[in-house]
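Here's the structure, in structure tokens; my notes come after.
All protein chains of the complex are present and in place, except for one that has been dropped.
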Amino acid sequence: MARVIVDVMLKPEIHDPQGEAVLSASHRLGFGNVTGVRQGKRFELDIDGPAGEAALARAEELARELLANPVIEEFSLSFAE
Amino acid sequence: MARVIVDVMLKPEIHDPQGEAVLSASHRLGFGNVTGVRQGKRFELDIDGPAGEAALARAEELARELLANPVIEEFSLSFAE
Amino acid sequence: MSDSGAERAPKGALGARNTDTVEVAAATPEAEQPFKELGLTDDEYAKVRQILGRRPTAAELALYSVMWSEHCSYKSSKVHLRNLAPRGAQAGRLLAGIGANAGVVDIGQGYAVTFKIESHNHPSFVEPHQGAATGVGGIVRDILAMGARPVAVMDALRFGPADAHDTARVLPGVVSGISFYGNCLGLPNIGGELSFDPCYAGNPLVNALCVGVMRHADLKAAVASGPGNQVVLFGSRTGPDGVGGASVLASATFAGDAGDGRAAAKRPSVQVGDPFMEKLLIECCLELFAGDLVEGIQDLGAAGVACATTELAAGGGPQVGMRVDLDLVPLRDPSLTPAEILMSESQERMMAIVTPGKAGEFAAVCAKWDVEATVIGEVTGDGLLTMTWRGGTVVSIPPQTAADGPVYSRPLARPSAQDELAADGPAMPRPDGGAALRQALLALLGSPDLADKAWVTQQYDAIVRGNTVLAMPEDGGLLRVDEDTHLGIALATDGNGRYCRLDPYLGTQLALAEAYRNVAMTGARPMAVTNCLNFGSPEDPGVMWQLAEAVRGLAAGCATLGIPVTGGNVSLYNQTGQVAIHPTPVIGVLGVHDDVRRRVCAGFGADGATIIVLGETRDELGGSAWAHVAHGHLGGTPPAVDLAAEQRLGELIVAAAAAGLLASAHDLSDGGLAIAVAESCLRGGNGCSIALDGVSPQAFTALFSESAGRAVVTVRPEQAAEFVALAHSHDVPAAAIGTVTGDSLQVHGQFDIPLDELAAVWQGTLPALFG
Partner (left out) sequence: MTFPGSLDDQDAARAVRYAGAEPVPLWHADRDLRGVDAVILPGGFSYGDYLRCGAIARFSPVMGSLVPAARAGLPVLGICNGFQILCEAHLLPGALTRNAALRFIHRDVRLDVVNAGTAWTSGYAAGQSLTVPLKSGEGAYAADPETLDELERAGRVVVRYAQAAPNGSARDIAGICSAEGNIVGLMPHPEHAIDPLTGPSADGLGFFTSIVGAFAGAGAAR
């Protein structure tokens, strides 16, 4: 079984109110040297079969069709360590 | 500036209805060989200073205090590539 | 985990060898059992052994321990709750009463209404969002299990000081949890409460109410009947949620349940809600009911499968039993032991009794709604609840013995401090002169308890389903039940921990009176009562005294008002260390509205209308909002209660609403006339000009006294005489005090506050605290 990680983040030009809220909360908590926060989603997919190209390709398809909305989001793929 | 990634996932024993909903949607879309989905959060933190131990320690503190809810979630840290 | 699949396969000797079966239990009577860790006392454990004639198996021990917990068995409160059983005419309109999942009231035209309030206090402190969310989920399933369509929810909340650090964690989490779950279910939230006091700092109160509507014929019972009928578990899969206690079993000396000596997996005590599944479950159940496909039904709440099977079997009568194969329970985590399966509090599950002939149709409806349904056993005629797992019998008990539970008459004693408290009346200096009174009014209006609750209530969908006629910030929520006849129901919840701390008997009656009054203000006739009794530890005789007094007050109050208590919930052990919360019974009142088009709102709507204060104002400030806000003082005695007067006031409002005489009506409660008038100005967007001498010779008393049984109404000037005559015929004192006019709250000879200033003070508080 392959475990593929799909990270989905808002495109940089899209406003991220969640990230901003976390940023200002960080400052209130005294984490002044945190200068930027973006918040996105992480999916852990278990895929039947070996952890190879085929699994990655399937995950990419799923990310494109379902997990990310291309209008506002971008995604990246990796294998879980 | 260091960019630290904080991945926050529900603890494995905690019910993840959202991940389950995505799993069954995947099946309906014909991704039958996806056998498990867990959905979590990903934070990209920009932290002043070099990408070293100190940045990681700050990020860990922030994750513990703010980004993750220790009652139901766990987190892991890494530097952005 | 990988070996558990192999373990599950052979349902024979392999599994049973390591399992704590009935045979094993009989053969090893001396095996030590962790009953204390599971919350059973020595005596209770001995009683279980006596009932069974042997030691219980691990699964039976789990089952008895959860069924006999305070939460499920009401063992400390039962002796008192018996006083609430409706008597005589009170019971007239009850179709199902206390003891059912929720009481059911006949509201006429063939409709019945069921409603109930329940606490989720402790889980909401540990994990505010999920704790509150699953609190809503649980009460909704209770209503659904009666056969009704849930149509609205309400939430009564108490937190520590508004500016306390932890309140900033707990309150937003609780509110987002209620919002997340209730909104996603499509149930309008039509009202509730929000207040703050240091006594709730380590123990917030999260009480959720749900109301449902059905036709009389739709009433369902939680009863297993007909040997051979199937026992169906449907909804979410069973996982390790909320079985913290059960891991005690797995690690105990005889631990054989897991079969492989593996250390018990982590068992989270936090349950995560899935409102989407619950929405599917609601629609699925309603379609099952409509197709007459269930013989009996029970929701799964605390104590999960243990409770549902036990209560269904016990409900069937002494001859009825049930046989369940725990291997068939669909699991989210295959490593669960039988004890854990029984105790799991996984959300969004129901259990139905289905005749074999209807099994196919039942399954089809579930499939339509994507709801997993599994036959896990059948009804038997042997009077025993029997459960098997991997070929061995792990439970074999007479179900009634677990369902009934022990009953305690715990010692109770009036704390000596009560007298000191009563003697310490609010004798502090009172504001004198217009400027000081103005200041006092603004301080009260901006205090967290009395400030605008929009920060909270704007997070709730109050209108989904399209039948909400009134919702917060009105005195009561009002729902249309029938679009053709305009029949409706009104609901309000109230509670006042300060009054109850001073005098739990009177305080409870005051809460009842206020909820009753709030319902009446909409123009509805109050008809039935539910309650959630939030108290400290029952092992403290002082707390038990508070509980006994509260129940006595509620019972007597309902008898006087002639309306029944249809059900409720008891939450004990609400304390931090040795310090209990204020006794906080929260009372919900349901009323019937004959024509919702004649609803009455609280805001001053009609310019030029005559403002009339109803009821009698005495100098009553013990436990008042003024004493609390201005002086942080709690002492003296709460306002006097006259339930007959409340009833007359209610009847007057209902009659005047029906006659179309009222332009507005708003009850007087916390903060007295000052706050009521300010709220009516702000809600209606109109100012007023009033004089106080008709209310009380002392301006301060007129403004801030909290005498019960009062309201402020407006009527068109040409109808004022007719209204006053009606008031007198109801024996309700009525004093015209001014008119609706301008854009400020103007009190003759005292002060004048522009609406903008009032609004800024009123609306600013919660956003400043919570963002």
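The chains carry the letters A, B and C, assigned in the order they are written, with residues numbered from 1 in each.
Going forward, a residue touches a chain if its C-beta (ideal position, glycine included) is under 8 Å from a C-beta of that chain, and two chains touch if they have at least 3 such contacts.
Predicted model only: the values in this text are computed from it and were never measured.
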For the full complex, contacts between the hidden chain and the displayed ones involve A, B, C
Answer key for C:Thr238, C:Gln347, C:Thr468 or C:Thr566 versus the chain not shown reads C:Thr468
From the list C:Lys36, C:Arg597, C:His631 or C:His728, which touches the chain that is not on show? C:Arg597
On chain A, residues whose C-beta touches the chain left out of the figure: 10, 13-15, 17-18, 21, 66-67, 69, 71-72
Logged for chain C, residues touching the omitted partner chain are 176, 179-180, 183-186, 274-277, 279-280, 368-370, 454, 457-469, 480, 596-597, 599, 771
I need the residue numbers on chain B that touch the omitted chain, in ascending order. 17-18, 21-22, 25, 28-29, 39
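Assume only the chains that are shown with their structure count from here on.
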Between the Cα centroids of chain B and chain C the separation in whole angstrom comes to 36
Rounded to the nearest Å, the gap separating the Cα centres of chain A and chain B is 9
What parts of chain B, by residue number, touch at least two of the other chains? none
Could you say which residues in chain C touch two or more other chains, in rising order? none
Using the touch rule from the top, collect the residues of chain B that touch chain A in their complex. 1, 7-9, 19, 22, 25-26, 29, 31, 33-49, 58, 61-62, 65-67
For the complex, which residues does chain C have touching chain B? 126-127, 130, 236, 239-241, 265-268, 270-274, 276-277, 332-333, 346, 370
Can you list the residues on chain B that touch chain C in the complex? 10-11, 13-17, 21, 24, 69, 71-72
